[in-house]
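The complex appears here minus one protein chain, its other protein chains still in place.
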Amino acid sequence: MAEATIDNTAVADGDEGGVRRRDFIEIAAVSFGGVGALATLYPLISQMAPSKDVLAESSTEVDISAIQPGQAVKAVFRKQPLFVRRLTEKEIAAANAVDVGSLRDPKTLAEMTKEGHEDMLITMGVCTHLGCVPLGAGEGEVKGEFGGYFCPCHGSHYDTAARIRKGPAPTNLEVPEYEYTSDTTVKVG
Amino acid sequence: MSFPWANHYQPTNPLMKWMDEKLPLPRFVYNAIGAGYPVPRNLNYWWNFGVLAGFCLMIQIVTGIILAMHYAPNALVAFDSTEHIMRDVNWGWMMRYAHANGASAFFVVVYTHIFRGFLFSSYKAPREMIWLLGVVIFLLMMATAFMGYVLPWGQMSFWGAKVITGLFGAIPLVGEPLQVWLLGGFAPDNAALNRFFSLHFLLPFVILGVVILHIWALHIPGSSNPTGVEVKQESDTVPFHPYYTAKDGFGLAAFLVIYTAFVFFMPNALGHPDNYIPANPLSTPAHIVPEWYFWPFYAILRAFTFDFFFVPAKLLGVLAMFAAILVWFFLPWLDTSPVRSARYRPLLRKFIWFGFVPCMAALFYLGGAPAEEPYVMFSQLAAAYYFAHFLIILPIVSMIEKTKPLPNSITDAVLAKNGEAAAE
Partner (left out) sequence: MVRLIGILVGIFFSGWLLVSLAVGFFTWASEPKVETAEHVFHEHPKALHLASDGPFGHFDLQQVQRGYKVYKEVCSACHSLRHVAFRDLEQLGYTEAQVKAEAATWMVPGIDPVTGEDTMRAALPTDYFPKPYPNDVAARAANNNAIPPDLSLMAKARHNGDAYVYSLLTGYQEQPAELLEEFPEAKTPDGLHYNPYFPNLNLAMAQPLMDGQVDFDDGSPNDLDSMSQDLAAFLVWTAEPTLAKRHATGWPVVLFLLIATVLAYLAYRNVWRNEKH
């Protein structure tokens, strides 16, 4: 009872200090609720990001010693195909003969490969248009009009340096980060 | 129904006005849990638990949907996928512990909410429908919790599934085929696990639907209150918002402190270690018990040790266990007293606090104890009281009891409590 009386008096007197303090408490309580709710969203959202076991598989080693010129292998990198292709002299010449300036995504063969290993073309096997796997890495598959890769989904043609030459794909096949850990081993990722 | 003095929704913002014409959702919320719902001003902390139960349901649905994104309902990998959630998924350990302890929190809150109903006879007219829907929610919760506990596919999951479906085997004639049908096999395996997962995902949304009906039914007579006297005048009520939103906000924050303390500091305290052993159909754990929230009913199940003529003890136990909950459906008609609140029913109040409460405490303890003497004898005593309380004591006491005088109105009761004479 006493408390109620005091409070009523304070309001009646228009005690601004008291009113402001009270408003502050309500605003603070509601803000705490808001901050708490926002903070709770963080784990709820981040649980959908790749889990630890998925991240742990984010690098792949490929042995390239057995790949002959003109041959390609499909490896798996982050659950996606990786094309590892040893180019023939003819394919290298064809790739270097192109006027780079005329390309949709201008890159030279040297820029698509590593120094000292210009014959090893290592790219993702994922078409940059909508993510299908292009043909051309397997034995006997269609290589498209430019002798590199051909994506049958929407007709993108890549040349022997995996550069986009014709069709809807906006960019060249992606070159993942990789390094030669020895002359015959490549570590991707 | 709404009281004539209830605030009316008057949107001032043009957008809200437009919304109100096209789809009056804000108006609906305003009248359901906003300033448009007049609530008795004398509700005490017992009345916090309804909102808390709704919040628990939300916790369970949100964390459950997240767990389902990572869990694999297949007997070969279910256990491993649970460990995958615990170890590799970002915050997966938190999601799983929040869900497992969330189930316990939900039952703590709901048991308290139900006990509030016993203590203040909230089941009595005109609120029978609210009560009946509440019992339906409780039954659905039990089914959901049971099937959820099977999903990690640990030893307790497997043997829980086997023992509980075995209860149906006690039913004469159709029992055994029924059990085989429920499991989709002769023992719990992939078929059972997969359907339990499917139903465990479905039932919470069924619960949500019945909860909406429960709240709808509540808004017809309005909330009950500790005096049990119906609202008569405007001074008996305050608007739900801001008065009870503020009080529920405090209750919610206090609840969350206890709940998160369990999640972060003793997440396995309410679980059983054997469920960290993968399911093994060839070896039963030494001491199998259900989760703690089933213990009272498990104690009643095991209390029946003797056949009653041609009715085997096992069937009696199963019948009694279901009857223990089904009896709640009949409370509105078993209790004939004109007075609601146990505050004004001294004899019932004594039976509740000195009979029913110790009886439930004993059943909770005994359901988790090993099935050996002297525990069985105590559960027989406690279970006998349980049935006597609802089926014999309550009807008789409600007929013969001399009740205390009721206050004229909620306002009078509040003023008397605050030490002032009635205003009129």
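We call the chains A and B, going by the order they appear; numbering starts again at 1 in every chain.
Going forward, contacts are C-beta pairs under 8 Å (C-beta built on N, C-alpha and C of every residue); 3 or more make two chains touch, one makes a residue touch a chain.
Because the structure is a prediction, the values reported are computed rather than measured.
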Q) Which residue among B:338, B:374 or B:405 touches the omitted chain? A) B:374
Q.
Considering the whole complex, not just the chains shown, which residues of chain B touch the missing one?
A. 41-43, 80, 83, 86-87, 93-94, 97, 238, 242-243, 246-247, 249-250, 252-254, 256-257, 260-261, 263-265, 267-268, 273-274, 276-277, 286, 303-306, 308, 316, 320, 323, 327, 330, 333-334, 336, 373-374, 376-377, 380-381, 383-385, 387-388, 390-392, 395-396, 414-415, 418
Q | Residues belonging to chain A that touch the chain removed from view | A | 3-4, 7-8, 11, 22, 25-26, 28-30, 32-33, 36, 39, 52-53, 56-57
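Assume only the chains that are shown with their structure count from here on.
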Q. Which bits of chain B are touching chain A when the two form their complex?
A. 62, 66, 69-70, 84, 87-92, 94-95, 249, 418-420
**Q.** List of chain A residues in touch with chain B within their complex
**A.** 1, 4, 29, 33, 43-44, 46-49, 51-54
